[in-house]
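Only one structure is covered here, and it is reproduced in the block below.
Selected chains from the complex are presented in situ; the others are not included.
A and B are the chain letters, set down in written order, and residue numbers restart from 1 in every chain.
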Amino acid sequence: MKKLINDPNDVVVEALLGVEAAHPDLRVDHANKVVYRGDAPKPGKVGIISGGGSGHEPLHGGFVGLGMLDAACAGEVFTSPVPDQMLAATKLVDGGAGVLHVVKNYTGDVMNFEMAAELAAAETGANVVSVVTDDDVAVQDSTWTAGRRGVGVTVLLEKIAGAAAEEGRDLDAVAAVARKVNAQGRSMGVALTSCTVPAAGSPTFQLGEDEMEVGVGIHGEPGRRRVPLAPAKEIAEMILEPILSDLPFGSGDAVIAFVNGLGGTPLIELYVMYNEVSKILSKHGVSVARPLVGSYITSLEMAGSSVTLLKVDDELLSLWDAPVRTPALRWGI
Amino acid sequence: MTDDVTTVALDAWVRRFAELIAQERDHLTELDSAIGDADHGANLDRGMTAAVASLDDLGPAGAGPMLTKVGMTLVSTVGGASGPLYGTLFLRMGTVLGDVPSVSAEQLGAALRAGLDGVVARGKAQAEDKTMYDAFAPAVDAFEAGLKDGLGLADALGRARAAADEGRDATTPMLARKGRASYLGERSVGHQDPGATSVALLVAAAADTLR
(Lines give C-alpha, C1' and ligand atoms only; values in the text may rest on other atoms or scores of the structure.)
Protein backbone atom coordinates (compact mmCIF):
# COMPACT_ATOMS: atom_id res chain seq x y z
CA MET A 1 0.00 0.00 0.00
CA LYS A 2 1.66 3.19 -1.21
CA LYS A 3 0.21 6.16 0.57
CA LEU A 4 1.48 9.35 2.13
CA ILE A 5 0.15 8.44 5.55
CA ASN A 6 1.31 7.39 8.98
CA ASP A 7 -0.70 4.78 10.88
CA PRO A 8 -3.57 3.73 8.58
CA ASN A 9 -5.95 4.16 11.49
CA ASP A 10 -5.00 7.82 11.92
CA VAL A 11 -5.59 8.97 8.34
CA VAL A 12 -8.86 10.76 8.97
CA VAL A 13 -7.76 12.37 12.23
CA GLU A 14 -4.51 13.62 10.72
CA ALA A 15 -6.09 14.83 7.50
CA LEU A 16 -8.49 16.90 9.62
CA LEU A 17 -5.51 18.41 11.44
CA GLY A 18 -4.13 19.28 8.03
CA VAL A 19 -7.43 20.86 6.96
CA GLU A 20 -7.48 22.92 10.12
CA ALA A 21 -3.90 24.08 9.66
CA ALA A 22 -4.40 24.91 5.99
CA HIS A 23 -7.70 26.76 6.17
CA PRO A 24 -7.87 29.48 8.79
CA ASP A 25 -11.46 30.31 7.74
CA LEU A 26 -12.57 26.89 8.93
CA ARG A 27 -12.79 25.27 12.35
CA VAL A 28 -12.51 21.61 13.21
CA ASP A 29 -14.26 19.87 16.09
CA HIS A 30 -11.78 17.01 16.37
CA ALA A 31 -13.76 15.00 18.91
CA ASN A 32 -16.70 14.85 16.53
CA LYS A 33 -14.69 15.08 13.29
CA VAL A 34 -16.72 18.04 12.09
CA VAL A 35 -15.33 20.74 9.81
CA TYR A 36 -17.35 23.95 10.13
CA ARG A 37 -17.37 27.57 9.14
CA GLY A 38 -15.55 29.88 11.49
CA ASP A 39 -18.58 32.19 11.45
CA ALA A 40 -21.15 29.48 12.25
CA PRO A 41 -23.89 29.61 13.29
CA LYS A 42 -25.15 32.45 11.12
CA PRO A 43 -28.26 33.81 12.80
CA GLY A 44 -31.28 33.59 10.54
CA LYS A 45 -29.51 31.60 7.84
CA VAL A 46 -30.53 28.02 7.12
CA GLY A 47 -27.61 25.80 8.11
CA ILE A 48 -26.51 23.11 5.67
CA ILE A 49 -24.54 20.10 6.76
CA SER A 50 -23.44 17.03 4.96
CA GLY A 51 -21.06 14.22 5.64
CA GLY A 52 -20.16 10.72 4.75
CA GLY A 53 -17.27 8.35 4.78
CA SER A 54 -13.85 9.88 4.22
CA GLY A 55 -11.84 9.12 1.10
CA HIS A 56 -13.94 11.32 -1.19
CA GLU A 57 -12.01 14.55 -0.65
CA PRO A 58 -12.59 17.39 -1.28
CA LEU A 59 -16.15 16.17 -0.63
CA HIS A 60 -17.44 17.22 1.93
CA GLY A 61 -14.97 19.16 4.10
CA GLY A 62 -13.54 21.01 1.11
CA PHE A 63 -16.98 22.45 0.41
CA VAL A 64 -17.42 24.12 3.76
CA GLY A 65 -17.48 27.89 3.56
CA LEU A 66 -19.43 30.89 2.44
CA GLY A 67 -22.07 29.99 -0.11
CA MET A 68 -21.89 26.24 0.35
CA LEU A 69 -21.84 23.98 3.43
CA ASP A 70 -21.84 25.19 7.02
CA ALA A 71 -20.39 21.94 8.31
CA ALA A 72 -19.25 18.53 7.15
CA CYS A 73 -18.94 15.31 9.16
CA ALA A 74 -16.06 13.01 8.31
CA GLY A 75 -16.59 9.30 8.87
CA GLU A 76 -13.91 6.67 8.77
CA VAL A 77 -12.72 5.89 5.24
CA PHE A 78 -15.78 4.79 3.21
CA THR A 79 -17.83 4.47 6.39
CA SER A 80 -20.75 6.75 7.11
CA PRO A 81 -20.23 9.00 10.14
CA VAL A 82 -22.13 8.18 13.32
CA PRO A 83 -25.23 10.07 14.49
CA ASP A 84 -23.28 11.87 17.25
CA GLN A 85 -21.30 13.66 14.56
CA MET A 86 -24.31 14.87 12.63
CA LEU A 87 -25.94 15.92 15.88
CA ALA A 88 -22.89 17.95 16.87
CA ALA A 89 -22.72 19.53 13.41
CA THR A 90 -26.42 20.35 13.50
CA LYS A 91 -25.98 22.14 16.81
CA LEU A 92 -22.92 24.02 15.57
CA VAL A 93 -24.68 25.49 12.54
CA ASP A 94 -28.25 25.97 13.69
CA GLY A 95 -28.79 29.72 13.51
CA GLY A 96 -32.47 29.40 14.29
CA ALA A 97 -33.68 28.95 10.73
CA GLY A 98 -33.34 25.20 10.70
CA VAL A 99 -30.79 22.82 9.26
CA LEU A 100 -30.69 20.92 5.98
CA HIS A 101 -29.03 17.51 6.01
CA VAL A 102 -27.58 16.54 2.65
CA VAL A 103 -27.39 12.76 2.59
CA LYS A 104 -25.98 10.53 -0.13
CA ASN A 105 -28.19 7.50 -0.63
CA TYR A 106 -26.30 4.68 1.01
CA THR A 107 -27.92 2.45 3.59
CA GLY A 108 -25.40 3.47 6.22
CA ASP A 109 -25.55 7.19 5.54
CA VAL A 110 -29.33 7.21 5.44
CA MET A 111 -29.71 5.29 8.71
CA ASN A 112 -27.08 7.30 10.59
CA PHE A 113 -28.50 10.62 9.42
CA GLU A 114 -31.99 9.39 10.32
CA MET A 115 -30.87 8.60 13.85
CA ALA A 116 -29.16 12.00 14.06
CA ALA A 117 -32.32 13.79 13.00
CA GLU A 118 -34.30 11.86 15.63
CA LEU A 119 -31.73 12.83 18.27
CA ALA A 120 -31.67 16.47 17.14
CA ALA A 121 -35.45 16.73 17.31
CA ALA A 122 -35.44 15.18 20.78
CA GLU A 123 -32.45 17.04 22.20
CA THR A 124 -32.60 20.50 20.70
CA GLY A 125 -35.88 20.78 18.91
CA ALA A 126 -33.91 21.86 15.85
CA ASN A 127 -35.90 21.93 12.66
CA VAL A 128 -34.12 19.41 10.45
CA VAL A 129 -35.00 18.50 6.88
CA SER A 130 -33.10 15.84 4.96
CA VAL A 131 -32.50 15.66 1.25
CA VAL A 132 -31.14 12.46 -0.18
CA THR A 133 -29.11 12.36 -3.41
CA ASP A 134 -29.48 9.31 -5.65
CA ASP A 135 -28.21 10.20 -9.08
CA ASP A 136 -26.19 7.16 -10.13
CA VAL A 137 -27.82 5.65 -13.20
CA ALA A 138 -25.51 2.63 -13.02
CA VAL A 139 -27.80 1.31 -10.31
CA GLN A 140 -31.22 -0.02 -11.19
CA ASP A 141 -33.83 2.07 -9.46
CA SER A 142 -36.43 0.07 -7.54
CA THR A 143 -38.44 0.27 -4.38
CA TRP A 144 -37.31 -3.27 -3.53
CA THR A 145 -33.67 -2.37 -3.23
CA ALA A 146 -31.48 0.22 -1.58
CA GLY A 147 -32.04 2.37 -4.68
CA ARG A 148 -29.52 4.46 -6.52
CA ARG A 149 -26.33 5.78 -5.01
CA GLY A 150 -25.70 9.46 -4.42
CA VAL A 151 -22.62 10.55 -6.32
CA GLY A 152 -21.61 13.61 -8.40
CA VAL A 153 -24.86 15.49 -8.06
CA THR A 154 -24.05 15.91 -4.39
CA VAL A 155 -21.31 18.41 -5.25
CA LEU A 156 -23.59 20.49 -7.46
CA LEU A 157 -26.42 20.30 -4.94
CA GLU A 158 -24.24 21.49 -2.08
CA LYS A 159 -23.14 24.50 -4.13
CA ILE A 160 -26.63 25.43 -5.29
CA ALA A 161 -28.44 24.81 -1.99
CA GLY A 162 -25.61 26.69 -0.27
CA ALA A 163 -26.23 29.71 -2.45
CA ALA A 164 -29.97 29.53 -1.77
CA ALA A 165 -29.34 29.46 1.98
CA GLU A 166 -26.82 32.27 1.72
CA GLU A 167 -29.30 34.51 -0.03
CA GLY A 168 -31.72 34.02 2.84
CA ARG A 169 -34.27 31.48 1.62
CA ASP A 170 -36.07 29.53 4.30
CA LEU A 171 -35.57 25.86 5.10
CA ASP A 172 -38.40 24.58 2.92
CA ALA A 173 -37.25 26.66 -0.02
CA VAL A 174 -33.65 25.53 0.36
CA ALA A 175 -34.79 21.92 0.62
CA ALA A 176 -36.99 22.38 -2.44
CA VAL A 177 -34.16 23.68 -4.59
CA ALA A 178 -31.94 20.87 -3.31
CA ARG A 179 -34.55 18.29 -4.32
CA LYS A 180 -34.87 19.94 -7.69
CA VAL A 181 -31.14 19.55 -8.25
CA ASN A 182 -31.26 15.90 -7.33
CA ALA A 183 -34.29 15.35 -9.55
CA GLN A 184 -32.61 16.94 -12.56
CA GLY A 185 -29.13 15.43 -12.17
CA ARG A 186 -27.73 12.09 -13.30
CA SER A 187 -24.28 10.51 -13.05
CA MET A 188 -22.25 7.47 -13.94
CA GLY A 189 -18.65 6.44 -13.39
CA VAL A 190 -15.95 4.13 -14.64
CA ALA A 191 -12.86 2.84 -12.83
CA LEU A 192 -9.56 1.96 -14.45
CA THR A 193 -8.04 0.77 -11.19
CA SER A 194 -9.27 -0.21 -7.77
CA CYS A 195 -8.33 1.68 -4.63
CA THR A 196 -6.94 0.57 -1.31
CA VAL A 197 -8.75 1.28 1.96
CA PRO A 198 -5.91 2.17 4.36
CA ALA A 199 -7.16 -0.09 7.13
CA ALA A 200 -7.60 -2.98 4.68
CA GLY A 201 -4.14 -2.56 3.16
CA SER A 202 -4.77 -4.15 -0.22
CA PRO A 203 -6.88 -3.19 -3.24
CA THR A 204 -10.63 -3.73 -2.82
CA PHE A 205 -10.82 -5.53 -6.15
CA GLN A 206 -8.35 -6.87 -8.67
CA LEU A 207 -8.51 -5.56 -12.21
CA GLY A 208 -6.47 -6.89 -15.12
CA GLU A 209 -4.18 -4.57 -17.05
CA ASP A 210 -6.69 -4.60 -19.95
CA GLU A 211 -9.89 -4.32 -17.94
CA MET A 212 -12.03 -1.61 -16.45
CA GLU A 213 -15.13 -1.50 -14.28
CA VAL A 214 -18.15 0.33 -15.63
CA GLY A 215 -20.77 1.72 -13.28
CA VAL A 216 -18.69 2.10 -10.14
CA GLY A 217 -19.64 4.20 -7.18
CA ILE A 218 -17.22 6.05 -4.97
CA HIS A 219 -16.37 3.42 -2.39
CA GLY A 220 -14.04 1.19 -4.34
CA GLU A 221 -16.88 -1.26 -4.78
CA PRO A 222 -16.88 -3.16 -8.08
CA GLY A 223 -19.15 -1.74 -10.76
CA ARG A 224 -21.99 -3.20 -12.76
CA ARG A 225 -19.77 -4.93 -15.26
CA ARG A 226 -16.18 -5.54 -16.17
CA VAL A 227 -15.27 -4.82 -19.77
CA PRO A 228 -12.09 -4.50 -21.81
CA LEU A 229 -10.25 -1.21 -21.40
CA ALA A 230 -11.53 1.20 -24.05
CA PRO A 231 -10.48 4.54 -25.52
CA ALA A 232 -11.81 7.71 -23.86
CA LYS A 233 -14.22 8.24 -26.74
CA GLU A 234 -15.93 4.90 -26.14
CA ILE A 235 -15.86 5.29 -22.37
CA ALA A 236 -17.60 8.65 -22.72
CA GLU A 237 -20.27 7.05 -24.89
CA MET A 238 -20.63 4.14 -22.47
CA ILE A 239 -21.43 6.42 -19.55
CA LEU A 240 -23.22 9.26 -21.32
CA GLU A 241 -25.78 7.13 -23.13
CA PRO A 242 -27.37 5.82 -19.89
CA ILE A 243 -27.23 9.29 -18.35
CA LEU A 244 -28.82 11.05 -21.31
CA SER A 245 -31.59 8.51 -21.74
CA ASP A 246 -32.44 8.33 -18.05
CA LEU A 247 -33.72 11.82 -17.27
CA PRO A 248 -33.94 12.11 -20.33
CA PHE A 249 -31.79 15.01 -21.47
CA GLY A 250 -32.68 16.21 -24.93
CA SER A 251 -32.19 18.77 -27.61
CA GLY A 252 -32.50 22.30 -26.27
CA ASP A 253 -31.61 21.39 -22.71
CA ALA A 254 -28.91 23.37 -20.95
CA VAL A 255 -26.74 21.56 -18.42
CA ILE A 256 -23.93 21.89 -15.97
CA ALA A 257 -21.49 19.28 -17.32
CA PHE A 258 -19.27 17.92 -14.59
CA VAL A 259 -16.37 15.66 -15.53
CA ASN A 260 -14.97 14.34 -12.28
CA GLY A 261 -11.75 12.51 -11.51
CA LEU A 262 -11.90 9.63 -9.05
CA GLY A 263 -8.65 10.54 -7.30
CA GLY A 264 -5.80 8.93 -9.20
CA THR A 265 -6.56 10.31 -12.64
CA PRO A 266 -4.65 13.43 -13.61
CA LEU A 267 -6.24 16.55 -15.04
CA ILE A 268 -4.84 16.05 -18.55
CA GLU A 269 -6.99 12.93 -18.89
CA LEU A 270 -10.06 14.69 -17.51
CA TYR A 271 -9.71 17.28 -20.26
CA VAL A 272 -9.48 14.51 -22.86
CA MET A 273 -12.70 13.13 -21.34
CA TYR A 274 -14.32 16.54 -21.27
CA ASN A 275 -13.59 16.92 -24.97
CA GLU A 276 -15.41 13.65 -25.69
CA VAL A 277 -18.31 14.54 -23.41
CA SER A 278 -18.68 17.93 -25.01
CA LYS A 279 -18.78 16.39 -28.50
CA ILE A 280 -21.47 13.90 -27.52
CA LEU A 281 -23.55 16.60 -25.87
CA SER A 282 -23.47 18.85 -28.87
CA LYS A 283 -24.44 15.90 -31.09
CA HIS A 284 -27.53 15.56 -28.88
CA GLY A 285 -28.29 19.25 -28.97
CA VAL A 286 -27.58 19.61 -25.26
CA SER A 287 -25.77 22.86 -24.51
CA VAL A 288 -23.27 23.25 -21.69
CA ALA A 289 -24.20 26.28 -19.62
CA ARG A 290 -21.36 25.71 -17.15
CA PRO A 291 -18.56 23.16 -17.11
CA LEU A 292 -16.79 21.72 -14.10
CA VAL A 293 -13.64 19.66 -14.63
CA GLY A 294 -11.63 18.29 -11.74
CA SER A 295 -11.45 15.75 -8.93
CA TYR A 296 -14.22 16.83 -6.57
CA ILE A 297 -15.80 13.56 -5.41
CA THR A 298 -13.19 10.85 -5.27
CA SER A 299 -12.61 7.29 -4.26
CA LEU A 300 -9.20 7.50 -2.63
CA GLU A 301 -6.54 6.98 -5.33
CA MET A 302 -8.83 5.18 -7.78
CA ALA A 303 -8.08 5.96 -11.42
CA GLY A 304 -11.20 6.74 -13.38
CA SER A 305 -13.82 9.32 -13.98
CA SER A 306 -17.49 10.01 -13.51
CA VAL A 307 -19.71 12.32 -15.46
CA THR A 308 -22.63 14.25 -14.00
CA LEU A 309 -25.16 16.22 -15.97
CA LEU A 310 -27.52 18.63 -14.26
CA LYS A 311 -30.32 20.17 -16.28
CA VAL A 312 -30.44 23.83 -15.36
CA ASP A 313 -32.79 26.76 -15.69
CA ASP A 314 -32.17 30.40 -14.85
CA GLU A 315 -32.77 29.85 -11.14
CA LEU A 316 -30.23 27.04 -10.82
CA LEU A 317 -27.73 28.88 -12.97
CA SER A 318 -27.86 32.06 -10.97
CA LEU A 319 -27.46 30.05 -7.76
CA TRP A 320 -24.51 28.21 -9.35
CA ASP A 321 -22.90 31.53 -10.29
CA ALA A 322 -23.37 33.07 -6.84
CA PRO A 323 -20.18 33.69 -4.87
CA VAL A 324 -18.62 30.75 -3.09
CA ARG A 325 -15.53 30.58 -0.92
CA THR A 326 -14.50 27.10 0.12
CA PRO A 327 -11.18 25.25 -0.12
CA ALA A 328 -12.26 23.40 -3.26
CA LEU A 329 -14.71 25.70 -5.06
CA ARG A 330 -14.23 29.41 -5.09
CA TRP A 331 -15.40 32.24 -7.25
CA GLY A 332 -16.95 35.68 -7.11
CA ILE A 333 -15.21 36.53 -3.83
CA MET B 1 -27.65 -25.16 37.67
CA THR B 2 -30.54 -23.08 36.35
CA ASP B 3 -30.97 -21.82 32.82
CA ASP B 4 -30.84 -18.23 33.94
CA VAL B 5 -28.47 -15.90 32.18
CA THR B 6 -26.57 -13.69 34.58
CA THR B 7 -25.08 -10.30 33.79
CA VAL B 8 -21.69 -11.99 34.14
CA ALA B 9 -22.67 -14.29 31.30
CA LEU B 10 -24.01 -11.40 29.19
CA ASP B 11 -20.76 -9.57 29.77
CA ALA B 12 -18.87 -12.67 28.64
CA TRP B 13 -21.08 -12.85 25.54
CA VAL B 14 -20.20 -9.33 24.48
CA ARG B 15 -16.50 -9.92 25.13
CA ARG B 16 -16.53 -13.23 23.28
CA PHE B 17 -18.22 -11.55 20.31
CA ALA B 18 -15.55 -8.84 20.35
CA GLU B 19 -12.90 -11.57 20.37
CA LEU B 20 -14.42 -13.41 17.42
CA ILE B 21 -14.75 -10.18 15.46
CA ALA B 22 -11.11 -9.35 16.10
CA GLN B 23 -10.13 -12.84 14.93
CA GLU B 24 -12.31 -12.69 11.84
CA ARG B 25 -11.67 -9.03 11.06
CA ASP B 26 -9.66 -9.66 7.90
CA HIS B 27 -12.04 -12.34 6.71
CA LEU B 28 -15.03 -10.02 7.13
CA THR B 29 -13.23 -7.26 5.26
CA GLU B 30 -12.34 -9.69 2.51
CA LEU B 31 -15.99 -10.68 2.13
CA ASP B 32 -16.90 -6.97 2.08
CA SER B 33 -14.26 -6.34 -0.60
CA ALA B 34 -16.01 -8.71 -2.95
CA ILE B 35 -19.46 -7.14 -2.76
CA GLY B 36 -18.98 -4.01 -0.68
CA ASP B 37 -16.41 -1.47 0.34
CA ALA B 38 -13.90 -3.45 2.35
CA ASP B 39 -14.67 -2.06 5.79
CA HIS B 40 -17.01 -4.44 7.60
CA GLY B 41 -14.23 -6.06 9.63
CA ALA B 42 -12.69 -2.73 10.58
CA ASN B 43 -16.11 -1.27 11.40
CA LEU B 44 -17.17 -4.01 13.80
CA ASP B 45 -13.74 -4.38 15.32
CA ARG B 46 -13.63 -0.67 16.09
CA GLY B 47 -17.14 -0.85 17.54
CA MET B 48 -16.70 -3.96 19.64
CA THR B 49 -13.37 -2.76 21.01
CA ALA B 50 -15.18 0.38 22.12
CA ALA B 51 -18.12 -1.66 23.45
CA VAL B 52 -15.82 -3.77 25.64
CA ALA B 53 -14.14 -0.63 26.92
CA SER B 54 -17.54 0.88 27.66
CA LEU B 55 -18.44 -2.18 29.75
CA ASP B 56 -15.17 -1.80 31.65
CA ASP B 57 -16.16 1.80 32.33
CA LEU B 58 -19.70 0.94 33.26
CA GLY B 59 -18.77 -1.51 35.99
CA PRO B 60 -21.45 -3.73 37.54
CA ALA B 61 -24.84 -3.09 35.98
CA GLY B 62 -28.14 -4.79 35.21
CA ALA B 63 -28.75 -6.78 32.02
CA GLY B 64 -30.74 -4.01 30.31
CA PRO B 65 -28.39 -1.10 31.00
CA MET B 66 -25.44 -3.27 30.00
CA LEU B 67 -26.80 -4.13 26.56
CA THR B 68 -28.11 -0.59 26.08
CA LYS B 69 -24.61 0.69 26.75
CA VAL B 70 -23.21 -1.68 24.14
CA GLY B 71 -25.87 -0.54 21.66
CA MET B 72 -25.18 3.14 22.25
CA THR B 73 -21.47 2.58 21.91
CA LEU B 74 -21.94 0.76 18.63
CA VAL B 75 -24.17 3.53 17.28
CA SER B 76 -21.55 6.10 18.27
CA THR B 77 -18.46 4.34 16.99
CA VAL B 78 -19.25 2.08 14.05
CA GLY B 79 -21.01 4.16 11.43
CA GLY B 80 -21.81 2.67 8.03
CA ALA B 81 -24.75 0.32 7.73
CA SER B 82 -23.66 -1.99 10.50
CA GLY B 83 -23.47 0.74 13.15
CA PRO B 84 -27.17 1.59 13.26
CA LEU B 85 -28.14 -2.05 12.66
CA TYR B 86 -26.02 -3.67 15.37
CA GLY B 87 -26.60 -0.63 17.57
CA THR B 88 -30.36 -0.97 17.28
CA LEU B 89 -30.12 -4.73 17.83
CA PHE B 90 -28.41 -4.24 21.19
CA LEU B 91 -30.48 -1.18 22.16
CA ARG B 92 -33.73 -3.10 21.64
CA MET B 93 -32.42 -6.07 23.65
CA GLY B 94 -31.47 -3.67 26.42
CA THR B 95 -34.92 -2.11 26.46
CA VAL B 96 -36.66 -5.48 26.69
CA LEU B 97 -34.51 -6.84 29.50
CA GLY B 98 -34.68 -4.05 32.06
CA ASP B 99 -32.36 -3.44 35.00
CA VAL B 100 -32.13 -7.00 36.37
CA PRO B 101 -29.22 -9.18 37.58
CA SER B 102 -30.24 -12.18 35.50
CA VAL B 103 -32.79 -13.21 32.90
CA SER B 104 -34.49 -16.45 31.96
CA ALA B 105 -33.98 -18.29 28.68
CA GLU B 106 -37.44 -17.11 27.61
CA GLN B 107 -36.54 -13.49 28.38
CA LEU B 108 -33.36 -13.90 26.38
CA GLY B 109 -35.49 -15.21 23.50
CA ALA B 110 -37.76 -12.18 23.73
CA ALA B 111 -34.72 -9.90 23.71
CA LEU B 112 -33.26 -11.56 20.63
CA ARG B 113 -36.64 -11.29 18.90
CA ALA B 114 -36.82 -7.58 19.81
CA GLY B 115 -33.28 -7.12 18.48
CA LEU B 116 -34.27 -8.75 15.22
CA ASP B 117 -37.35 -6.56 14.96
CA GLY B 118 -35.13 -3.54 15.53
CA VAL B 119 -32.86 -4.56 12.68
CA VAL B 120 -35.90 -4.85 10.42
CA ALA B 121 -37.35 -1.54 11.59
CA ARG B 122 -34.04 0.22 10.89
CA GLY B 123 -33.00 -1.50 7.68
CA LYS B 124 -36.27 -2.73 6.14
CA ALA B 125 -34.62 -5.97 5.10
CA GLN B 126 -36.69 -9.00 4.25
CA ALA B 127 -35.77 -12.62 3.89
CA GLU B 128 -33.40 -13.31 1.00
CA ASP B 129 -32.28 -9.70 0.59
CA LYS B 130 -28.79 -11.11 1.36
CA THR B 131 -28.20 -9.31 4.64
CA MET B 132 -27.50 -10.09 8.28
CA TYR B 133 -31.25 -10.74 8.53
CA ASP B 134 -30.82 -14.00 6.65
CA ALA B 135 -28.59 -15.44 9.36
CA PHE B 136 -30.11 -13.75 12.41
CA ALA B 137 -33.81 -14.44 11.73
CA PRO B 138 -33.38 -18.24 11.45
CA ALA B 139 -31.24 -18.19 14.58
CA VAL B 140 -33.92 -16.40 16.59
CA ASP B 141 -36.58 -18.71 15.19
CA ALA B 142 -34.50 -21.78 16.04
CA PHE B 143 -33.82 -20.57 19.58
CA GLU B 144 -37.51 -19.98 20.26
CA ALA B 145 -38.45 -23.31 18.70
CA GLY B 146 -35.81 -25.08 20.78
CA LEU B 147 -37.19 -23.67 24.03
CA LYS B 148 -40.69 -24.64 22.91
CA ASP B 149 -39.42 -28.14 22.23
CA GLY B 150 -38.27 -28.20 25.85
CA LEU B 151 -34.57 -27.82 25.22
CA GLY B 152 -32.37 -26.16 27.79
CA LEU B 153 -30.59 -22.88 27.18
CA ALA B 154 -27.36 -24.41 25.92
CA ASP B 155 -29.06 -26.79 23.50
CA ALA B 156 -31.41 -24.11 22.20
CA LEU B 157 -28.42 -21.85 21.61
CA GLY B 158 -26.71 -24.75 19.87
CA ARG B 159 -29.63 -24.98 17.47
CA ALA B 160 -29.57 -21.21 16.99
CA ARG B 161 -25.87 -21.36 16.12
CA ALA B 162 -26.47 -24.08 13.53
CA ALA B 163 -29.37 -22.11 12.05
CA ALA B 164 -27.28 -18.93 11.87
CA ASP B 165 -24.44 -20.77 10.15
CA GLU B 166 -26.85 -22.30 7.69
CA GLY B 167 -28.51 -18.93 7.08
CA ARG B 168 -25.10 -17.35 6.56
CA ASP B 169 -24.12 -20.00 4.02
CA ALA B 170 -27.45 -19.61 2.27
CA THR B 171 -26.67 -15.96 1.49
CA THR B 172 -24.01 -17.00 -1.02
CA PRO B 173 -26.32 -17.74 -3.96
CA MET B 174 -28.65 -14.82 -3.19
CA LEU B 175 -28.94 -11.68 -5.30
CA ALA B 176 -28.55 -8.71 -2.97
CA ARG B 177 -31.47 -6.32 -2.73
CA LYS B 178 -30.36 -4.27 0.26
CA GLY B 179 -27.17 -2.54 1.29
CA ARG B 180 -24.15 -1.83 -0.80
CA ALA B 181 -24.08 -5.26 -2.43
CA SER B 182 -27.36 -4.44 -4.19
CA TYR B 183 -25.47 -2.04 -6.48
CA LEU B 184 -23.74 -5.04 -8.01
CA GLY B 185 -26.96 -6.61 -9.26
CA GLU B 186 -26.26 -10.09 -10.67
CA ARG B 187 -22.62 -9.81 -9.68
CA SER B 188 -23.55 -10.06 -6.01
CA VAL B 189 -24.50 -13.71 -6.58
CA GLY B 190 -21.92 -16.25 -5.42
CA HIS B 191 -20.52 -14.26 -2.51
CA GLN B 192 -21.26 -14.77 1.17
CA ASP B 193 -22.73 -11.70 2.87
CA PRO B 194 -20.36 -10.06 5.38
CA GLY B 195 -23.13 -8.97 7.77
CA ALA B 196 -24.66 -12.45 7.80
CA THR B 197 -21.19 -13.74 8.59
CA SER B 198 -20.64 -11.38 11.50
CA VAL B 199 -24.09 -11.94 12.98
CA ALA B 200 -23.44 -15.69 12.93
CA LEU B 201 -20.43 -14.89 15.13
CA LEU B 202 -22.76 -13.06 17.51
CA VAL B 203 -24.88 -16.19 17.81
CA ALA B 204 -21.81 -18.39 18.11
CA ALA B 205 -20.53 -16.17 20.91
CA ALA B 206 -23.87 -16.60 22.71
CA ALA B 207 -23.65 -20.38 22.38
CA ASP B 208 -20.09 -20.24 23.73
CA THR B 209 -20.89 -18.13 26.77
CA LEU B 210 -24.55 -18.15 27.80
CA ARG B 211 -24.81 -21.33 29.79
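Here are some notes:
Simple rule for what comes next: a contact is a pair of C-beta atoms (placed from the backbone, for glycine too) under 8 Å apart; a residue touches a chain by one contact, two chains touch by 3 or more.
If you're wondering where the values come from, they're calculated on a predicted model, not measured in any experiment.
Stoichiometry of the full complex in this file, given in the displayed chain labels: A x2, B x2.
Just so it is clear, only the chains that are shown with their structure count from here on.
Our note on geometry: subunit A versus subunit B, Cα centroid distance of 32 Å, whole angstroms. Subunit A meets subunit B in the complex at residues 53, 75-84, 106-108, 111-112, 114-115, 138-140, 144-146, 149, 197, 199-200, 204-205, 217, 219-222, 224-225. Against subunit A, the residues of subunit B that register as touching in their complex are 29, 33-39, 42-43, 46, 75-85, 122-123, 177-180, 182-185, 187.
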